[in-house]
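Missing here: one protein chain of the complex. Every other protein chain is in place.
Chain naming follows the written order as A and B, and within any one chain the residues start at number 1.
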Amino acid sequence: MREMHTGLIARIEGHGNVSIVLRGNELENVKMQVVEGSRFFETLIKGRPWYEVPTILMRICSICTADHNLAAIKAVENAFEVEVSEQTHLLRELLMHGSILESHFLHIFFLSLPDLLGFPSALAMKKYYPEELEKGFRLKKLGNDIQRVVGGRAIHPENSKVGGFTSLPTENRLANLKRRMVSAIEDALHAVDLILTQDYAEIKDSWKIYSSLMPGRNYDYFGDRILLGERVYEISKYKEVIVESPISHSTAKRSTTKEGKPIMVGSLARLNLIWDKLPPMAKDLYKNSGRFPSYNPMENILAQAIETIASLERCIEIIDEILSRGIKNEKPLEIKPKNSKGVGAVEAPRGTLYHDIEFDEGKVKACNIITPTAINTYHMEEILRKEVMGMLSEEKSDAEIKNMAEVIVRAYDPCLSCSAHVIRVKE
Amino acid sequence: MWGDFMKEKTRVGIFGLTCCAGEELNITNLEEELVDIAEMVDIKNYLMVQSNNELPVDIAFVAGFVATPEDRKRLYEIRENCKYLIALGSCATSCGGIHNMRSRYALEEQYSEVYDNVKLEKEFAPLSEVKPLDYYVDVDYYIRGCPVPEEEILYYIFKFIRNPPVKNELLPVNIQTGNYDEVRGMAFSLDPKKCVVCRRCVNICQKHIGVGAIDIISRGGGARVVVSTFFGDSFENRECILCGQCLTVCPVGAYSVRNDVSQVRDILDDPDNFVIALLDPMACTSMMQHFSREENFHLFLRRVISSLREIGFDKVISFTYAYHLSLIHQARHVLKGDEQEKIATWCPAAINLIRKKYPSLLKFVNMETEPLHMLMSILRNDFGKNAKFVLITPCVAYKNSGEIDAVLTPRELRHLLSSSGVDIDIMAPDKVGFDRECLPSGMMEIMNIYPLGPLAESLLSYIHLFSGSEENIQRVQIEKGVEEIVIRLKNSTKRTLIITEPRKMDKYQESVKDYDYIEIVPCIGGCAGGGGHYPTSSFDVIQERRSMIDEYNNRIVSKLSRWALTRAYENILKEGFRCPL
Partner (left out) sequence: MSSIRKVRVKIDDLEVLADPEEKVLDVCRRLGIHIPTLCYNPLLKEERPGSCRLCMVAIGKGEKVYYREACKTPVRSGLEVYTNTPDVHSLRRDIVEFLLARHRRNCWDCPISGNCPFVELCRDYDVEGLTVCAECPLQGEECLLSRGEICLGPLTYFGCGASCTKQGHYCFGCRGLVPHEDIIKSAVEVYKSKGIDLQKVVERMELFSYSSGVIEKFCEIAGVRR
């Protein structure tokens, strides 16, 4: 029996390792090992007051920091039955889109593109593809700047609190952002073209189980119901959608449907399920690409690129709406804590994120968090298993197998720091 | 390595143990600078961005805390393979940052809640303690923050490329002995305990103003040397003219202005009061410079006006009217050759200077033409007894005036507004602008123009207006801080003297009879360098304020049609402007 390791996979967020165990020439097991140390967020938050919840939980991860922030805020507001103002809703949507743009562009340009073009890192691309690199930086900077203007900071936006925002953007700044967005659409379209011209492996997902939140009118990353394939669930019933169990080889727990099947969440899942809510330009791209609906996890990258176009279009609409109403100097609402439970869910760049928090006398009594990458790890493992078996039967070398494993993992855009702290509340 | 950095590039590695990857992401957020940095140094290890990662490195930036035996092994490996290890971010520098809170509960309890009885493989089983990096290895430098601000990361990376890190130090605090009382004053006070004896205020008062109200004094038994007035007397009781230049140059904030905010709040809260704000546009310049995200001064001023209305001011009037009233009056009298109107009265500190240091020149000063006095005599008449007036100005000398109910400097105005919950940047700009009281409308706009000092420049335009003739103006700089302007009119010649370095007045006090108009400007840069502005000043900052006002003036003038301008000047000529004298 021998074991192959990819070693710590580069160009993903967090630390993970794929371990392939062979008996002779037969595949014995494939393990997706999340080696990121467990950080026990849910137990460490116990006993802290409600107003510290977003501050603590957004430090679960830095790329999706605004998403954890908003999910935590939604959980608290859900538990205390707080209705925020229209302006706060709009600003939160803007913040969310900024986070999507930043995360997707980071993944497309810096984590994936080097693979597609054959470089070890984006920085090494400077000599041969200087324009692409510059575009990547500019677009990522736009995503970051949206978060800076609305949330106060690119990493860990402190402005966004339960009840509203402590500091508001000026009209000037929003107008400047809008100008940049309009010119960014062209750059982002270029990225879509680049990805469309690349070849990548044909992988078939045979289960085809996708999940996402069901949005309102627009392709925004909020929603109050969960879609699992064709079925619809209330957010508070998330435990019927996703079942978790701890495994010994990873600090992230395994998530499956009630029937034990793997689920995929993320850009691909969203496009497969709710493509009809896309704004016009993105919808055209979706239809004209000819690749959708797709059951190949590698198409996740293309899905992300299309989502960036959708986000840019939506951001322009949102800013127009905010400016036409005029910015009002609203302070965060006064909150009266209650003894109750609330679930907050958002569509993070990588998929659906759930925060489930219970309060007692204004302090946290219990907390449960399910992150999208944690949901995806089982799916990842099963796909890896199938592909490795296929490659073994074609007698590929160890190096090729390990490389393929890394490429597949990267396609999911995993955020392993998030996944490694999942816990289950003892019933 | 260092010093020969052109020959061999410094090798840099960026590592993250267990953390949110915030610092690694932070470094990618440097965007274009990252590409430049990648050329200046050799980034050998950066897991998030590149796939070829190796050790050893020269400088290792390590973020995150040690949560598992695997992390600990990696940390030891990094320490052995680097020259300098820099702890980056709160997780590394101060006991794990937020993760430390898990030490409140026993680990077994938490573990079983998360993982039931499934035993994690040994390398990623959690360690029971959360400790900072320096518990395990030697750390050479600490960069703190959660997240570390982007400017700091950039600053430190460039710093360490040039020089190896020198360990952070905590220095002693507050070792001064003795208890030195504050020197209190009506306009401002001085706290000797903050003084570091840099002599800037002493030099300005002695060498620029020529008064020397403060000096280095040894006070108390501890032989500690501080700056103070003689005997600790309050400023206005000694030779001080209250120009406030000491406030603008003090680098450590030892001088603080008398705070009128609660007084103004009381005035506003009383429902019987009719409160009028006299707003000097110059006051808004430093507010915008220091605090605002706004870039257009005119819009900012309008926002300030609407903020004032929001907190309860009933009228907002531009203080520039006062200056124009005084100027118009003085222009007339200078043309007539009136001896009593020779010295300009628009600067209260200059008047204090004459009163305290050159009392023989008082006969050339007509105190009735002091701008605030002129304006108040009109307004008090118009608005009656229950009217309260608040002056918002960058001039500290006005704090000592008895004519007005309260005086606010720009900083105090901001305090008042923000403690009432008003964010100036978000307030919609006022549609009306300044209120137009007591003067007919076309003329209002001209009176809104800020006469940039020396005010003699504006005086020139009025003299031209009243003399009705072509004039020839010649400006001569006699020496540094002294300028002469000769105006040749059809029937007469007028000579004016402008002194921007008051100490030079010593030389010219005898020559007052030779001139028709003399102006002394104690503040460096005119009112743009007033004592009440946000400290501290430099030439760039002062120049920026002047250009903001220039822009503001140009905007008003450009909007006035020629017809309106001519009408306005005609009105002024006809004395229809209600000169109170």
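As a working rule, a contact is a pair of C-beta atoms (placed from the backbone, for glycine too) under 8 Å apart; a residue touches a chain by one contact, two chains touch by 3 or more.
If you're wondering where the values come from, they're calculated on a predicted model, not measured in any experiment.
The chain omitted from view is touched by exactly one of B:103, B:296 or B:553, namely B:103. Residue-wise, the contact with the chain that is not shown comes from B:93, picked out of B:45, B:68, B:93 or B:330. Within the complete assembly, residues 90, 93-95, 97-98, 100-101, 103-104, 130, 141, 144-146, 149, 151-152, 155, 163, 165-176, 191, 193-200, 203-204, 207-208, 224, 247-253, 255-257, 259, 261, 290-291, 411, 414-416, 418-419, 524, 529, 534-539 of subunit B touch the chain that is not shown.
Subunit A meets the missing chain through residues 48, 52, 55-56, 152-153, 158-159, 161, 166-167.
Everything that follows uses one rule, which is that only the chains that are shown with their structure count from here on.
Per the touch definition, subunit B reaches subunit A in the complex via residues 16-22, 24-26, 28-29, 31-32, 34-35, 38, 43, 46-53, 67-68, 70-71, 97-99, 101-102, 104-105, 109-110, 113-116, 118-121, 123-124, 126, 146-147, 150, 293-295, 421-423, 425-428. Contact residues of subunit A toward subunit B in the complex are 8, 10-15, 33, 35-40, 42-48, 56, 59-63, 65, 106, 110, 114, 120-124, 126, 133-134, 137, 140-141, 144, 153-156, 167-168, 170, 172-173, 246-249, 251, 253, 326-329, 331, 417, 422-426.
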